[in-house]
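Structure first, then comments.
Excerpt of the complex: some chains, original placement.
Going in written order, the chains are labelled A, B and C, and every chain counts its residues from 1.
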């Protein structure tokens, strides 16, 4: 039986390497053929804000990493709706590659996975 | 049971390195197997051989090394995270033409795959973040 | 399929944990998460209706905290932490 993995990413982008190292883990997990879900919660939802230009900070743009997830078989990114609301973020401001989890859906979503790796 | 641990914090940041070490010791006392400890993010600093804290403070990297040696634990340091932060083996120091190496004995520099492999193979995966 | 949630800070880690809980899960407060005993004792009271909550003894004692409001919370040492990971099917860390 193949184990399923959920990677939870809760930190804002460009705060050290947290967000990037979580994405790295998701990509590598997918290349190991582990059924992998990526869940953004808390400040992690800022990672998919559209229009990021981190080049001035000498940092790689996370958007292209998110867009490459699909090539590795990670079709969507799960996002906690409450975290969006708390930050007054409109869906139109976000990269269009996510699936919203509303209300209790986060708890049941986590329960569906065998292992959880937090970032 | 088989446990895999992921350690993200340096000995000097937060407290997660100490919590992970104490948890690992308790696991071994309980007769569990620690199949792998994976040091990622700031956690790679736990593998440096160059710490010398004051006498009245514990040397966590030294304590990790002792535990790892005594119980023959597979200790893997993420190679990308380590290179970025200046924790290098003799081989990597040569490859990147660095002036010295500082990885303690008993640790292996390797890729993230080692974390994900352990995550699915272990009965329990526990993450220790700051 | 119960889950052990570890929480090492109040603030975002505690908040996110709250919305990820299923009935029957366990919560372990550790490191600075033990400050929830003072900062979030109302939240913990509510929480205790649905899940069991524990604190890590070494972290409570280190910080001079007490179970001042007599919450129905269990105090565990690292051995108890191990037992909680045995009793649950998986562990989720909030930090």
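In the analysis below, a contact is a pair of C-beta atoms (placed from the backbone, for glycine too) under 8 Å apart; a residue touches a chain by one contact, two chains touch by 3 or more.
Computed from a predicted model, the values in this text were never measured in an experiment.
Composition of the entire complex, written as a formula in the shown labels, equals A x2, B x2, C x2.
Simple rule for what comes next: only the chains that are shown with their structure count from here on.
Separating the CA-averaged centres of chain B and chain C is a span of 25 Å.
Multi-chain contact residues of chain C, defined as those touching 2 or more other chains: 90-91, 93, 95. Taken residue by residue, chain A touches two or more other chains at 114-116, 118, whereas all remaining positions touch fewer. Against chain A, in their complex, chain B makes its touches with residues 6, 8, 40-42, 80-81, 84, 111-113, 115-117, 119-120, 125, 127, 129. Residues of chain C touching chain A in their complex: 1, 3, 12-13, 15-16, 19-22, 90-95. On the side of chain B, the complex with chain C involves touching residues 1, 3, 14-16, 19, 22-23, 25-27, 29-30, 32, 124-130.
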